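One chain of protein is taken out of this complex; the other chains stay put.
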Amino acid sequence: MLETPPDPATRPAGLAPGVPALLGLRGIAKYFPGVIANEDVSLDVYAGEIHALLGENGAGKSTLMNVVTGLYQPDAGELILDGYGVQFAGPDAAIAAGIGMVHQHFKLVSRFTVAENLHLGWGETPRRLSPRALEARADALSAQFGLPIRSNATVETLSAGEQQRVEILRVLSRGARLLILDEPTAVLSPVEVAELFRALRRFRDEGGAVIIISHKLDEIMSLSDRISVLRHGRLVGTHRTAETTIPDLVTEMIGRPATLDESYPRSVPRDMAAATPMVLHGVSARDDRDVIRLHPLDLELRAGEVLGVAGVTGNGQPELGELLTGLRAPSGGMITLNGRDVTGASARVFSHNGVGHVPEDRLRHALAPSLSVADNAVLREYDRPPVGGGGRFSATQAADFARTLAERARVMLPGVHVAIRALSGGNQQRLVLEREIRIASAVLVASYPSRGLDIGAIAAMRAMLAQARDRGVAVVLMSEDLDEIFALSDRIAVLCAGRLMAVIDRSEADRDRIGALMSGRTEGSVAA
Amino acid sequence: MSVHMTRLSIVPARRVAIGRALGLLVAVMIVGITLAAMGRPPLELLTLILRSTVGSRFGIEDLALFMTPLMLTGAAVWVGVRVGLWNIGAEGQFYAGAVAASAIGLFGTMPAIVEIPLMAVGGILAGMVWIALPAAARAWLGVSEIVTTLLLNFVASLIVFYLATGPWADHVTGALASTERLRVGLPEVWGAVHIGFFLSLLAVIALAAFLSRSRFGYESAVVGANPEAARYAGMAVSRNVLIVLLLSGGLAGLAGMIEVSGTVHRLQGGLANNYGYLGIVVAILARRSCLALIPAALLMGFILDTGIVLQTAQISASAVLAITGLVMMAIAVGDELSAYARPAIQPKTSGQTS
């Protein structure tokens, strides 16, 4: 097969000529029935560089990494390790060759301690070992790689950032020379992101190589040494980071120039005395083990307004989202919807009364992945005409409904009877959003709606939220991306450790103030 | 150049059918070669099997009688599997349905036209009662239905033995572990084939229509596919689980009623004949389609009938068991292999979800 070799002009700056790449890919292709996941991908990763991999959803980044880590066999092309052609029969072989991957979803045993997780399935784990000795070994590894961990803590008690460190440590302790990270910053607070980047740079400076997949271009620009861009399964370019710009990269990724708007002007002016479709009075939440997750809070949602909810992941946002949509009954306080007391009412009552919900993990919470597009499209309206009513359900009406929904959401469907998991993440999200906007006559709660979406899909999603706002819906937007919050919100609520720190008008908010509130400093101390 | 195969996540039905047919062919060939090695002429046996099953009135009647309970126990297991629930207790619910129907059939004093529908209702209710406890435990306490339903099978079987050898025992004919003949039975329509065959067929078709056209069918599909999404859509997950399992028990109970009142006419120790367990096989053969239960039951009936023919052809019962196992394995392998395809290279399509 004809191969396009890597362009010598894009070799890392300052690299001595003749130094072989740690890992080379030559003409890699991977096909799935009817689909080219990768074709003619050739790139080199050198020791001592952080190499970013960019691309839209579906561009073939994950498939390529699965080939590199031995999960898939390439249908064409070869892998070259230290100058020699290799074949990885499976992930074990890749690990033995020094290639380790940290996945987006952690693969840790939540009830085991950090030390136990580190030693799981590791040939070098001694056969008989006391917990104390295990922890000592774990601490030694932690010091060696400069990744602080609490070796005796159980994983379920750790924050996302801590869990990620355990994952990275686990990979590094098995002798990885090439570390692959898939969207590592999605679940981290800004502080944790900084810590992660420090660790990655240290690893690079000691001669390791890193491949990082991310959608966050500014992070990539600050962290990486070189950047490769994939589009439609093919490599469209490799650049030295210093020699490229974000707009150029975006153009390369999506084939045309695109940017995210920094604001979404209203089509109708903001009504400061608008109705309040939903009001929370002293509402609190406890989890199944009766631990308080959300301290009593008061909150008004206003029609035709976007309320941004800022906060580091896991500080009460899921609980707030569940309270607003009836998935969780408050452990105290009262919720009114359109003036009616709906405290403790079911999710069905909320949705029937105009509350739409785009949950944070759409495949887990908002969709039945194995069911058809049609079945998923009618999830909110199956119990009323034209699809249902009485005990009836019409598959034909459901299919029509799905076609209309897809048309309005501008999603090209391969058919309404295919399983919804066959659609791209962006298309799934558009369908969910459109479905929820249809029923959201009063309130629309969107939790992390841009997670896992590429830039084009994010832009479309944000425009849909803005349209809902303009139609008079009270929109609640939870996001880990402060730019997104600032771009869309009229007011910003900040959560920290289950407390509502403040609700601030957009006009009075700035990054520093919000950042301080997110880290738990109260308004008084900020002012001081 | 080596050939790479890819596993399809969604396998078209036609591929599965071809895979199974090839699997069956391989199984038949292995059996044939083994029989030939044993000095048995395989072609002669094949002729005998075909003549004794699909090739004669006798055989077709037998197939229909085999299919009757298998369609219903298959449906009982299938409605559960459809939503991720495994009712291993169809055998027990079958017995429960048979006991209820027998009680009415032995001691009732009403005319057949009243009594037979009553027996059917009694059989269905008894099947539901038999699964009620495991169903409730699964729905609200999350107790695995696999273990609880299985254990109740043994209880049901022992109760039937007790009744058939104790209080309801037949002292006239001295038949083993058997009650007297029920006073009423399902009318025979075609030879030994009674109306229960058509009832079972109708039940499967009605079930398919009901599940695809009712709100319950939709809700239970969502509950099965993703309980989290069901909760999100405001569906009562526990209630759906409960209803699905009760429906499952009711179908198995109906199977027991039909078997006792149509085919056997007496409540007996070995009445269930493993139909409850074979229902699991039928349900798995049917995969995602309810109507596919009918051909699946036919195939299972054909295998069982072949077993009997082979036994009368002096092939030992254990060899028949081994052949049955081989056929099942061949089908499973066929299913699995049909999921693998040569990647079709279509240069014009765009990339897929990574």
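Each chain gets a letter, A and B, in the order it is written, and its residues are counted from 1.
Everything below uses one rule, namely that contacts are C-beta pairs under 8 Å (C-beta built on N, C-alpha and C of every residue); 3 or more make two chains touch, one makes a residue touch a chain.
Assume contacts and distances are computed from a predicted model.
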In UniProt, out of "Multicomponent K+:H+ antiporter subunit G", "Lipoprotein", "Spore germination protein KB" or "Heme exporter protein B", the chain dropped from the view is recorded as "Lipoprotein"
Within the entire complex, the undisplayed chain is in contact with B
Among the options B:Arg20, B:Arg82, B:Arg138 or B:Arg266, the absent chain makes contact with B:Arg266
Had the left-out chain been drawn, it would touch subunit B at residues 48, 52, 56, 58-59, 62, 65, 158, 161, 165-166, 169-178, 181, 192, 259, 263-266, 268-273, 304-305, 308-309, 311-314, 316-317
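In the analysis below, only the chains that are shown with their structure count from here on.
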Cα centroid separation, subunit A vs subunit B, in Å, comes to 44
Subunit A residues touching subunit B in their complex are 31-37, 57-64, 73, 75, 231-233, 325-327, 346-352, 357, 359, 364-371, 375, 378-380, 382-383, 388, 390-395, 418-419, 421-425
Within the complex, subunit A is touched by subunit B residues 4, 6, 8-10, 212-219, 221-222, 225-226, 228-235, 341, 343-347, 349-354
